[in-house]
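Written below as structure tokens is the structure these notes are about.
For this depiction, one protein chain was excluded, whereas all remaining protein chains were kept in their positions.
Right, subunit A next:
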Amino acid sequence: MTWEAAAVEPPRGESEIGNFLLSNGMEVVIIPDHRTPTVTHMVWYKVGNADEPPGKSGIAHFLEHLMFKGTKNHPAGEFDAKISEIGGQQNAFTGSDYTAYYQTVTPEALESMMEFEADRMRHLVLTDAVIAPERDVILEERRSRVEDNPEALLDEEMRATLYQNHPYRIPVIGWMHEMEQLNRGDAVAFYDRYYAPNNAILVVAGDVDAATVSWLAEKTYGAVPRGRDLPPRVRPQEPEQNTKRTVVLTDARVTLPSFQKSWVVPSYRITEPGEAEALELLSEILGGGTRSRIYQELVVNQGIASGAGAYLDGRSLDPSSFTVYGSPRGEAKIEAVEDAIDAEVRKIIDAGVTDVELEKAKNRLVRSMIFARDSQAGMAHIYGKALATGSTAYDLKQWPLRVRTVTAKDVQAVAKKHLNPDRSVAGYLLPRESATSGDKSQ
């Protein structure tokens, strides 16, 4: 079996990944995997932080928390207690483009999970008594995950600078001053508008067969009435990127400086065929791990960086971002790290990549998909995220083959087109002592 086949074929003895629509518009994906007696049940709503009304940042994530506060049929805590009793796991998460809820349980409990989840899709009960303490919880969450962490603060400011018009500039958790004002009315309005079967995707991965899942899904989710038709998700789009911007954060908690640079680039949904794959390969060759150009040159050959690399997440509904980063080692200056990273970017723009390194990068990407098949919950996540951001199950299945068809010229072309140094945002995290102008510390 080729690696491409190994990456997409169902596990030995399993049927194909299934994909269909319920009559109320809810999309269903079934990923059979009978290796362990467990099943991962996920519901993805096609709404996230980038869909929030102006001034209400954080409402998508706040509502995610509030979804655990009980319904007419099941008071708060009952769902948790049920899952706990059977030794299951559950959690939820919010991104810019989606909000998802999941449970991993034994197959016997799947029907019950579907009942609970279908019930809270429409019957959530929100009172001011549950709103106030939970709002304090998300404020504490912001303190622990952002305010307490200089890297997270800089990342937040980088996004707010990189995206000039698109709501991706707004943090998923929300801005503190807006979060403090979120109230019951905001939560109810958001819930009523977006939480409906025709705006949701059900992903079930694990020790269940397609016939059982479709029967249970019809019985539970299928009974939830279709919601209002939602207009297409048209968010404010980016103007042409035409400046080079700089964000500096000096902070007393920082000892060693670090550098990063980001560009707005297309995501899978909005590119010409092959362009997003070429960007992924560019990211891998330039800065994916210890075999990458940036790591080899800065960390191994020049010895000026303790760490350096690149990353990209192409699975977004609207434009994504491409980032390179590095931290100086020993006596090296942050300027030297920045210059060396810039030089590696320029080298690819000017001279492209070799066929050998392209082949190796393709192997690494395809292999990562084979390894991903080892985790039932991981596979459910890959499918849910892709479908919530505008791809299809078929796209995912074709992905290893499309990666194989990218040429060295394609990689050079996307580098030239998208990594223009005059249209980028550079971010510096600096110790307080070397404070420069533009001090943003608190």
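In the analysis below, a residue touches a chain if its C-beta (ideal position, glycine included) is under 8 Å from a C-beta of that chain, and two chains touch if they have at least 3 such contacts; residues count from 1.
Throughout what follows, contacts and distances are computed from a predicted model.
For the chain that is left out, the UniProt protein name among "Cytochrome c oxidase subunit 1", "PTS system ascorbate-specific IIB component", "Beta-ketoacyl synthase" or "Zinc protease" is "Zinc protease".
Listed residues A:214, A:363, A:392 or A:407: the one in touch with the omitted chain is A:363.
Across A:329, A:404 or A:417, the single residue that touches the chain missing here is A:329. If you put the missing chain back, the residues of subunit A touching it would be 1, 3, 6, 11-14, 33-38, 61, 64-65, 68, 77, 80-81, 83-96, 104-108, 132-141, 143-145, 147-148, 155, 171-173, 207, 252-256, 290-291, 299-300, 303, 306-307, 313, 315-316, 327, 329-330, 360, 363-364, 367, 370-371, 373-378, 431, 442.
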